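All protein chains but one are shown in place.
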Amino acid sequence: MIDINRYQSMAKLSLSESERARISDHADILVKSFDELEKINVDNASPLISVLNESNILREDIPRKFTTREELLSYAPEQSDGYFQVPKTID
Amino acid sequence: MKYEVVMGLEVHVELSTNSKLFCACSSKFGAEPNENVCPACLGMPGMPAVTNKRAIELGIAAGLVTNSEITKTISFDKKNYFYPDLPTGYQVTQLFAPICKNGWVEIETEKGKKKITLSQIHIEADAGKLVHDNRTDTSLIDYNRASVPLIEIVSNPDFRSAEEVVAYLEKLRQLLSFANVSDCKMQEGSMRCDVNISVMEKGATEYGVRTEIKNMNSLKAIAAAINYEAQRQIDALETASEELVQETRRWDDSKGQTFSMRQKEDATDYRYFPNTELMPISIEDKWIEEVRANLPEAAHDRFLRLTEKLGLSEYDSNIITGSKNLSDIFDKTMEYFSKPKEVANWIIVELLSIAKGDNKGEDDVKIDCKKFAKLMELVDSKVINRNVGKDLLSLVLTEDIDPEKYVEENKLGMISDTDMIDKVVQEVLVEFSKSVEEYKEGNQKVFGFLVGQTMRKLGGKANPQLINSLLKKHLS
Partner (left out) sequence: MDYFIIDYNVEGQNTLALEDSIMQKGRPITAGSKMLDNFIAPINATVVDKLSNEYKIAGKTVMDEFGIPSFFSGESDEISGAIKAVVDNAVSFSLCNDVFGKYRKQAADNKLCYIHPTYGTVSRYGLVPVASSMDQIGIVCKDMREGFKLLSLIAGNDEKDGAMFSEKSYSYDNNEQDLTLAIPDSVIRMADKNVQDAIGDFAKNFKTTSLDLEHFNVYKQVMYILSCAEISNNISRYDGVNFGYRTSNYTNIDELYTNSRTEGFGYHAKLTAIMGTMVLTENNYKTYYDKAMKLRRLIKDGVSFEGYDIIVLPCDIGKDPYDNLSLYSLANLAGLPSVSFSYKGQGIQLIANVRKESSLLTAWEVCMK
């Protein structure tokens, strides 16, 4: 049984009773299948992070304006005076 | 002193690149809110990150000036948490393969020299900025700063006093600004410092409970916060007035106290994992040597050059090499007018005081060095007198005038005609006969007054030495 409360809180979700039950069932199936991994020794393997063997894909330091501020602010659910707006957040 | 204060520092420094770390938006400070943003740094889907080459070079430079080991292959990782200034819900940072390790910085305090050792330096992307609007009970977000490249310099817990911390920050600022890594301006947020602090009884083998203090926006605030927090911890241990817990505390400058920040649940499980969008970066020796060769001359080397080669006093050299901007002005001006003591004098005495009146410090003052040099030459060769020179300096600074042309057009050339000066001296002695009497009675100060009056009548342009000698002649 996975700790759904903890993970939903970390993922900023609030599951309904039925979702929670369904996720719990599905998570159990998945986690049980992960048991197979225990049998394999990976001590001699290094993690594969990207299948691409390329390195040093870098960009020259040249600034470029994408578009007007107005156009991007138009995506904001709430905006004020050139800022994106959310409820007061202190931390 | 029963207790010892132990501190480690995490210093965040904004790199002086032109564009952001993972997108091409400008990273310059001071733009209108949300002027320098694009879909990528706003967290919108569809625009993959591509790493800024210059940011890596500045990371290498930071490693070189802090005697660090540069990691051969670096990569980026993702740190997951939700906060409105973080548009993607994760910060790109380096956990597994930071760019530098095991460096050190030498500091000097009243107690002498000390080596502060560094654990590591890593590159990460900055977040946006939140401003709180109390009227509407909302927070306003400006994403100009989101994805600006930062390095985080993590020290070992080597600090034992606020003085050491301040010396370290000043030294870091000098090292990094001279290397063109960052302008390190705390007031603009390009250098920020968090302090991890604990106290322990002298001779103890285990560190005490440590807290992290944040939100200090100046060196003064840092020193005050350290002293307050150290005392708070000592009081807690001595009187058991409160229990010390490992936590993050916020410095409140107006109240002069630290306050506990609200505890966050699961605050520390950031679920770090490797960033699969960004390919690793291999830093070969060749690249490191290129960066090293292009490093501007370090402050200390400039100091030695100014004192040993150019014969400046240590005092003057310290001032000039205290700021990269000032130091560059000195060197550039010397290219056109190569009398070091004169140049130093003009910078330290005249330029800085005029700039101060304009609310500009040694880091901000901007001047055309060729014109500055010309000005010095005009005074040095007695074409104009020094006072006229000072006035012109103001005009060069504010209006960028051409000094030579200006002198010609406004007939500011120094009057060295002895007969003319003599005539005016005699006029002054007649007009201010009372003062002459006072002088003859022994009041030496009046001499200066008479010089001043003579100079005034000559439109401020006369050769002061001549006025002096002629006045003396008539008064004796």
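The first chain written gets the first letter, and so on, giving A and B; residue counts start at 1 in each chain.
Here, a contact is a pair of C-beta atoms (placed from the backbone, for glycine too) under 8 Å apart; a residue touches a chain by one contact, two chains touch by 3 or more.
Model, not experiment: these values are computed from the prediction.
Trainee: Considering the complete complex, which visible chains touch the unshown chain?
Mentor: Among the chains that are shown, those touched by the missing chain are A, B.
Trainee: Touching residues of chain A against the unshown chain: what are they?
Mentor: That gives, for chain A, the contact residues 2, 4, 7-8, 10-15, 19, 22-23, 26-27, 29-30, 33-34, 36-37, 40, 42, 45-52, 54, 57, 59, 66-67, 71-72, 75-78, 84, 86-89.
Trainee: What chain B residues would touch the chain not displayed?
Mentor: Residues of chain B in touch with the missing chain: 39, 42-51, 78, 80, 82, 84, 87-90, 139, 141, 143, 269, 271-274, 276-279.
What we mean here is this: only the chains that are shown with their structure count from here on.
Trainee: Going by the contact rule at the top, pick out the chain A residues touching chain B in the complex.
Mentor: Residues 6, 9-10, 12, 47, 49-50, 52, 54-67, 69, 72-73, 75, 78, 80-91.
Trainee: Under the stated contact criterion, what part of chain B meets chain A in this complex?
Mentor: Spelled out, the residues of chain B in touch with chain A are 17-19, 24-28, 32-39, 42, 44, 50-56, 73, 75, 82-84, 130-134, 136-143, 261-262, 264-266, 269, 271, 274, 276, 278-282.
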